[in-house]
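Omission of a single protein chain aside, the complex is shown with its protein chains in their original locations.
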């Protein structure tokens, strides 16, 4: 499957992982999650190697999992520590442990295959206002997207769709498609930026910043941190006389579940009105409404792509420059990771054609 | 797929196509339908070539469709007339327009592939009492048949099944299977005719024609106008002294949706009691009851054909002569249209064997 594997993916928000076993399919592999008694997150391959029963159907004893079928037991490193019917435990009776780390209220998992070397660094998500000084961030509950993750990346890297898919839900979204985006890259993050210039501090901006009167510079950006994380930043505005830009971010983490479905994590961060809980709830609600529209659109798109039956060759336009660059960004490592392996799934995705 | 493509198919009844975009899958292609401001029906390929989003999710502006994802706009010929992010519009940014015509309260679509020449003539459905002098016709709502269209053609061309599938719903149907059918061809229509000879004007005939007393000639026929249209005509009777035969027709249009499902259009026509609205409703209701039985039977048959697991070689009988001739009628153009292409779907359909 066409997944970049040498990546950190969001496996869960911190609150989802507990002393109750959780199974989640990631990059089409079943993984079981839990916390040790000391609170550290653990991710193990999800099937007991004895008869392939899902470990999430078992139960914890201390930091170990007892398989729910025949009682074979594994510690938090994935090593077998007990077989009921025999004393000797063979080395090969073990399950893989995945590297995990907990940053920004999210548990991240490294999906590099065994033997592919040490995990790389996590993307610097403080740039999206997560675990960053002066910012707060809040999460929506997990969404499930019944579509391949690439469609969500395309969606988020071309915010001109705000003017159409979200015409009713995004304030001032109607103006987005008409503004030509600029592309820039900095510290490994690819940004597709729309600068609206001086606009009146009205509408949504006034709602967020009632203390600002007059015109402000307004910016909207899609920041691509890698195939698992994109930040849709904006409005970013500056009050005359203030040195710090006021930023609001709708951040998105997409983790492939299967070739045709995606775990979709979403939250909102900001560096103003930090104590306003009602504002957090309102922004999360607005983000959820927008996401519901995207999920419906991408589900329809996925269904048509699977049904086929038309000439499915895409034709790209000038506004796609950012999304196309991201596609190449994703495609290259997949090809490098997979060597000469033919990628059936990738082949089904039509190659973009510039015009 | 084993569809005859150089054919007119019923895409919709006239009332289904309006200023609201309608997507319908025809021969496994998504097609979007609407009417221009002047009321003409339009059929365009259903997916925007930019990112393959279904055009039916967009909206009309005048006679043009604005795609609901990124706003690319196409006129009623399928030519792109607007791209939000750029001024120049490349020629290849267009969608196919299908030939359509509106006849007999139905919108017909020509599914010949691009480059296959001009559409042929529509079948002369006035022979089924549609848009014919002295006749009226009425439609049932669209049925969906979860089975391949060939099964419906087989079904309609062998009305001996009236004696079994419809033993409870078709008046006097029990006698059909015992009457040997005659086959004739005239003006491109293949007819499988059952002549019942002199029968008393009782039962259903008396209900339809209370003014007739005594014996009448009674005829039942399946008229094959092509793979998209079949008329089941009968009872056709003549009142002594009248020059015009009194005809009642249950006509059927079958349009493949996918390899395993079919849009099933149905209506009733007659040349007597033209002002009797109650009679129209009663006949449509009876037809719907019969069709419900056929849909259930063909759904079961389709499911078993897909499940496989038995020796699926058919053995035909004398009564199948008409249906077999139709099968050859369908098979030949498909082969001719497809050249040497192996037809996987066709291969799954067992070849008929004469006995």
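Remarks
Here the chain labels run A and B in written order, and each chain numbers its own residues starting at 1.
The definition used in the following text is that contacts are C-beta pairs under 8 Å (C-beta built on N, C-alpha and C of every residue); 3 or more make two chains touch, one makes a residue touch a chain.
Bear in mind the structure is a predicted one, so any value in this text is a computation, not a measurement.
Summary of contacts with the chain left out: across B:213, B:274, B:315 or B:332, the touching residue is B:315. Residue-wise, the contact with the chain that is not shown comes from A:67, picked out of A:2, A:21, A:67 or A:153. Listed here are the chain A residues that touch the chain not shown: 25, 28-30, 45-47, 49-54, 57-58, 66-72, 83-86, 90, 92-93, 258. One chain of the complex is left out; on chain B, the residues touching it are 154, 158, 160-161, 163-165, 177-178, 180, 297, 300-301, 304-305, 307-319, 350, 355.
Here is the rule we go by: only the chains that are shown with their structure count from here on.
Distance between chain A and chain B, defined via averaged C-alpha coordinates, is recorded as 47 Å.
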